[in-house]
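Below is one structure; the comments refer to it alone.
Of the protein chains in this complex, one is absent; all others appear in place.
Let's look at chain A:
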Amino acid sequence: AFFIFNQKGEVLISRLYRTDFKRSIADVFRIQVVSNPDVRSPIITLGSTSFFHVRVNNLYVVAVTKTNANAALVFEFCYRFINICKSYFGKVDEESIKNNFVVVYELVDEINDFGYPQNSEIDTLKTYITTESVVSATQAPETSSRITAQATGATSWRRSGDDVKYKKNEAFVDVVEVVNWMGSAKGTTLRADVDGHIQMRAYLSGTPECKFGLNDKLVIDRGAAAGGSDAVELDDCQFHQCVRLNDFDADRSISFIPPDGEFELMKYRATSNIKLPIKVIPTVTEIGTSKVSYDITIKTTFSPKLSATNIVVRIPTPLNTTDVDVGSVGTGKAKYVPGENVVVWKIPRLQGGQECSISAMAQLTSTTTRQVWARPPIDIDFQVLMFTASGLIVRFLKVFEKSNYHSIKWVRYLTKANGGYQVRVSQTFLPHPAMK
């Protein structure tokens, strides 16, 4: 069974695929999960009934089963559903689901039958499930046949050849890397890795056959045999279903017929030779029990031609902080946010090869019991355009099509950190001045 609940546990969407459930099973979920503050697992089994849930904004997307279901598949399906809704309604929240519940029901019925996920390609779904009420009476049977052919065909992600026409044939490739870093208090790297994905927007006519090349040398199988000195080691990569996996397995070539419009061509992961765009040097000193002083310096390590934008440094303070005096800020602005117990330091732009620092002093209230402070890590978010932390470069993108048209290709690179670029803080204790 499949449900969507709002935060209060009210059912927004309910669809039972099998007979082994009654609708009242939804009440069980409400009582056991929604109104239970201490739920610490995404799967709850009560008796022989298992509830899988994923939270998104203020909603619970829930799948219920009585069998030994494929857990990975269920969660992948829930996330796919969320993605489809995003693409249809722009956002996924209580309001958008309520306003579009008819479409949601249509979708839920189309992407899942008897508990087995069916076609979930957004592009295809959009050809026959639409938000604006298209009266399908006018839809000739031939159109439907074409839709069904696409929904079940070998290239279910693309409309057939002659349907797609563009005046200007263009392809945009965005290489987006999310860099994760965990630094110890001494500044050494505990782990650093890059989750990259290549986003492609293809506006190409007909049925184009694309070939794609990177400066990678996959560690798997190849070793040092290929690539020059600038070759990048990718630990792993995964492709959109349009990429022929067998070709890739045989000779490492990435060839595919792209879906029309935007899609994620590949995901990859790299862990070796990561170029960290920003270095952080934190000094956190506890002075007695009433003060904590912060001295934090950040340095950009990349070429001065580039610059990092939207840098946000979040410096956690102890829970019993009353106020923080932000002493000197090199660049940007810093503010103490009491609600979250952090000092937020924002720098709109910082060029390569520069450094700037902040110093601040947190005042603490005296507490009778010394509370344990978890010392959360300092977290930095930023974006650097035209830079890849892994060093990955797109070598070529070739497009072959029957009509042999000319196509223009654009490539962009972006490295960013959001939430995964952290440095731990160790404290040095100074005795309180009065105790000296």
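We adopt the following convention: contacts are C-beta pairs under 8 Å (C-beta built on N, C-alpha and C of every residue); 3 or more make two chains touch, one makes a residue touch a chain; residues count from 1.
One rule holds for everything that comes next: contacts and distances are computed from a predicted model.
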> Looking at UniProt, which of "AP complex subunit beta", "BHLH domain-containing protein", "Elongator complex protein 4" or "Ubiquinone biosynthesis protein" names the chain that isn't shown?
Replying inline: "AP complex subunit beta"
> In the full complex, which of A:Y17, A:W345 or A:F382 touches the chain missing from this view?
Replying inline: A:Y17
> Taking the entire complex into account, which one of A:N119, A:N215 or A:S255 touches the absent chain?
Replying inline: A:N119
> Quick one: which of A:Q7, A:S35 or A:S48 touches the chain that's been left out?
Replying inline: A:S48
> On chain A, what residues meet the omitted chain?
Replying inline: 10-14, 17-19, 22-25, 27-28, 40-50, 52, 54, 65-73, 75-79, 101-102, 105-106, 109, 113-114, 116-121, 128, 133, 135-137, 139, 141, 144-145, 147-149, 151-154, 156, 180, 182, 190-191, 193, 195, 219-220, 235-241, 244-246, 248-249, 264, 266-267, 269, 271, 372-377, 419-420, 422, 424
